[in-house]
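Of the protein chains in this complex, all but one are displayed in their positions.
Let's look at chain A:
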Amino acid sequence: MPQRTLEIDSVSKRFGDVVALDSVSFDVRPGELFGFVGSNGAGKTTAMRIVLGVVSADAGEVRFDGRPVTHEIRTRIGYMPEERGLYPKMKVLDQLVYLAQLHGMPPNEAHRNAETWIGRLGLTDRRADEVQKLSLGNQQRVQLAAALVHDPAVLVLDEPFSGLDPIAVDVMSDVLREQAASGVPVIFSSHQLELVERLCDRVGIIRSGRIVACDSVAELTSSAASQLVVSAPAAPPGWAAALPGVRVVSESGGSTVLELAPDADDQSVLAAALATGPVHEFTRRKASLSELFRTAVAEGAIR
């Protein structure tokens, strides 16, 4: 493993009779943005809490830089819990300085970093306000600053984009990209799959406590069945149903969406379409992460 990689190795966790995580393994490499997706209750939050030592694993190990994650290493992780939490009655600046110091930063540096992030996230006017007096959006910014204020060596963010307005989403995206670019492994969970697809180098999909897919978005989508969009206004309904290796996904107003088996010949589809009359559009479309995700989750439901 390369240096400064966060490895989750065969981690399992049960809560009573419920299996929350079943031998979950993946790694987050330095300089990488890793997207962690899955339905509600799939185990994302539990996995992240185990990385932070807030919940202990029944089996398996979390390693960083080749060594098991100890309490000392955890102080170097930047964490944004799913349930946001800050002292409601503490002032923004005091709070960030306190958290930086609790993560082992000397006071001067803690102050400097707190001020830097306050400025960077547009909270300068609010720095002396109590957190409870801030808008929810601004509280989210403080929460992000709390995860970053101690110059973390790893970032673990649970749903960092939920509840953000579009401008704040951009700020958050920029910050995450910049952190990854500086060599920090960044893992975050999200339900906003378009965002994950756009931002992440690699994606892990978790379902019922198991990792069902873990690769780059390009690899994941290329291996999946591809789709064809054919716009042939004169074609009679059901024109493509008999073609070999083709499944009709939808058909409406002369526009047909087809799913091709990996070995099916798209040229024979085009010929069949042309045989019905004029063809206005013939597009090969890669499956989006959302579709991939739905397939992965649906497979689980059938199984």
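Keep in mind that, in the parts below, a residue touches a chain if its C-beta (ideal position, glycine included) is under 8 Å from a C-beta of that chain, and two chains touch if they have at least 3 such contacts; residues count from 1.
Methods note: contacts and distances are computed from a predicted model.
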Complex member absent from the view - protein name from UniProt, among "ABC-2 type transport system permease protein", "D-glycerate dehydrogenase", "ABC transporter domain-containing protein" or "Imidazole glycerol phosphate synthase subunit HisH": "ABC-2 type transport system permease protein"
Given A:Q179, A:S208 or A:Q227, the one touching the chain that is not displayed: A:Q179
Hidden-chain contact residue, picked from the options A:G41, A:P68, A:G104 or A:G137: A:G104
Selected residue (touches chain absent from view) among A:D9, A:D22 or A:D151: A:D151
Chain not shown, touching residues in chain A: 49, 52-55, 71-72, 74-77, 79, 81, 83-90, 98-99, 101-106, 146, 151, 153, 179, 182-184
